[in-house]
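Of the protein chains in this complex, all but one are displayed in their positions.
Going in written order, the chains are labelled A and B, and every chain counts its residues from 1.
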Amino acid sequence: MDTGYWALQFLNALQFSMLLFLLSIGLTVIFGLLHFVNLAHGALYMLGAYIGVSAAASFGSYWAAFFLAPVGVTIIGAILYFTLIERLRHAGPMNQVLVTFGLIFVFLDLVRMTWGDIALGLEAPAALAGSSEFAGISYPTYRFFIIAVGAVVMAALWVGLTRTQIGAMIRAGVENGNMAAALGINVNRLFFLVFCVGCALAGLAGVIAAPVFSATTGMGISILIPTLIVVVIGGLGSLEGAIAGSLIVGFIETLGAVFLPEVAAISSYVLLAAVLILRPQGLIPARG
Amino acid sequence: MRKLLSTLAVAAVATAGIPHMAQAETKVGLLLPKSGTYAALGNEIEAGFNLALKEAGKTGDFKIVVEDTEIKPPVGLAKARKLVLEDEVDVIVGIVSSGVLGALRDFVHEAKVPLIVANAGNNAATGKSCSPYIVRVSFSNGQVNRPMAPWLMEKGIKTIYTLAPDYAAGHQMIESFTEAYTAIGGKIIGGEFTPFRKTKDFGPYLTKAKSANPDGIFVFYAGGEAISFVKQYGSFGIAKDVPLFGSGFLTSPLYVKAEGDAAVGVVASLHYVPTLDTPENKAFVAAFEGEQKRPPSEYAVQGYDAAKMLMGAIAAGAKDRESIAKALPKVKYVGPRGPMEIDPATNNVVQNIYIYETVKQGEALTQKIVGTATAVRDAPNGCSM
Partner (left out) sequence: MFKQTRLRSVVLAATLTGLIAYCVMGGFYAREIVVEIAILAILAISLDVVAGFGGMVSLCHGAIMGIAAYAYGILTVKFGLPPLPSAVAAVAGAAVFGTVVGWITGRTSGIFFIMATLAFGQMAYTLIFKSQWLGGDDGMSGLPRFDLSWLGIKMGSSLTYGLFAIALTAAVYIAAAWVLRSAFGRTLGGIHANETRMKALGVNTILHRARAMGFSALLAGIAGIVAAQHTQFISPELLFWTISGEVLIVVILGGLGTLIGPVIGAVAFISLKHQVSGITDHWHIVVGLLLIVIVVAGGRGLYGQSEHWLAMRAGKAEDKTGDKSGDRGHA
């Protein structure tokens, strides 16, 4: 096994981590700020993939999907927000888990009825198809693209949260919602904004994943567990936590597959249990 | 007086006619997944089944009750009991998942109800757990894969790396291939079983496979996993160094379109391909396409053949559970797949296995046959009836 092999596996792990990051950052900030457990996040991811497939089919271009999917999912998210989410913000975690669980079921059948049961594919754009040469190794270009998108989003969120006023308000809201409101921050509008951004990211993750994993009706439920594990391990409400969590889970899953395939299946569950027992608030929570 | 007598005579004949018509109707329980990830397969099998009845003009001779297994063994068993004990069907047709088949086996055997398996491939069902009441018209996991071994050796592919999902069917598919391949001098230089239902990212495994430097990779994946695997295989660009071979479900006509160009050049073995150039198949494909607006898959032909087998048994005079069970293994005909018969030693179908390559014709993907194994038959494998 030469360095080329390890470089490839490293890239595999990084690409998977990026996908997890895009999903978990939305979920964690929504939880951290709105104290809302949104299991339907997985369903939004699925919608992103399917809307992307339809957009690409209608306009004949992947980029149409890339831009329309997050927009479409955000609109759906906004509708959900005004009809359900806002009403249940103070309803307690269990009711939120149940409602969003119900939403998963509803969306599952809606997707089945609209797009059918057979898995649908989305072609990567010609510019990103094939492989690229990079320091002597050949790796699928599209996966480099996923890594790039993840990195850009990470950087944008970092800058947004630490260097802008809105970012400061969001962080204040996460740390102490009442205090932030008392200081005159329009917390409700902030929540809506954060929720929309979270939905947009879920939709983006879906349309990005579709060329690799294809759009299937089970994808919302199957991505839910890894995402929740990332959020819990990383710590609720913080960007650093989401980054750390997604890297850890992404690398353990990938390298687990490489080194110990027997254990790979349960590795993330063991990790989850360990973190929950030793450090239940997660590695880098927003509120210490 | 004469008028009265003739009226009575007519009435007698008429009433004698009615129960006769009711007896001629055979009650069929279609036990298939109608919701969940395998619903597409269930619908396909049902479409094939109904097409065969319609073609023969016998739709009116059968009363069909459809039940959803949800791919859950306890649910499948409960529905089977309903079909047998409440609906009182004469025969059950269907079963996509081997897990559900395992759950039903004892019940069907003890209740003495014939079951025509229209998909589930686990070897034991026509091996150690065989039953005179269970007849399989689809395939067995071993049957589909063994023919690839001699074909690969002939083409100079002497070392193989295997991949499959980590569940019973995955293991059986690979094991039957491996047994046949190593018996004729092939070498398996490595392999992995990927976590079932969990793996979406095959990147790490593809990287590992490539670095082992085999002459080729042999895999079994089906459904959504097959689509993901083939697409990811394509994106890694290793096709020229490490060609991809597998069990035909990998590039099944049902979803090969979603795999796109990545599927071109993949060679796999399957018991049916829609491009088979026989009059029976051409008629079948035309009829199916006319109804469903897309070419038939192996699942459709399995449903179709299940109906043909059943009609064959009825035509031979069978009319209740016991006689249907006895008549089914004796049915022989030439169908879209080629010559079809049931092996009395195992109750598994004896059929041709086609080795095909996925090629591009214009904008569409289609299948080109590059080899045929005729009348492939399973060894008894512990079956005694």
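Quick note on the criterion: a contact is a pair of C-beta atoms (placed from the backbone, for glycine too) under 8 Å apart; a residue touches a chain by one contact, two chains touch by 3 or more.
What you are looking at is a predicted structure, and each value in this text was computed from that prediction instead of being measured.
When the omitted chain is restored, the residue from A:Ala57, A:Leu110 or A:Met179 that touches it is A:Leu110. Residue-wise, the contact with the chain that is not shown comes from A:Leu276, picked out of A:Ala7, A:Ile75, A:Val149 or A:Leu276.
Checked against the hidden chain, the listed residues A:Ala57, A:Ala151, A:Met179 or A:Ile266 yield one contact partner: A:Ile266. Per the touch definition above, the residue from A:Val37, A:Ile146, A:Cys199 or A:Ile284 contacting the chain not shown is A:Val37. Of the residues in subunit A, those that touch the hidden partner chain are 37, 84, 87-88, 91, 93-95, 97-99, 101-110, 112-113, 221, 225, 228-229, 232, 262, 265-266, 269-270, 272-273, 276-277, 280.
Take subunit B: the residues that touch the chain left off the picture are 34-35, 39, 68, 72-74, 77-78, 81-82, 85-86, 98-99, 102-103, 105-106, 122, 124, 166-168, 171, 195-196.
Following the convention adopted for this analysis, only the chains that are shown with their structure count from here on.
As a whole-number value, the distance joining the C-alpha centres of subunit A and subunit B reads 38 Å. Residues 37, 39-40, 43, 166, 192-195, 197-201, 203-205, 207-208, 211, 223-224, 227-228, 231-232, 235-237, 254-255, 257-260 of subunit B are the ones that touch subunit A when the two sit in their complex. Against subunit B, in their complex, subunit A makes its touches with residues 1, 5, 8-9, 12-13, 15-16, 112, 116-121, 123-124, 129-131, 138-140, 142-143, 211-214, 216-218, 222, 253-255, 257-258, 261, 264-265.
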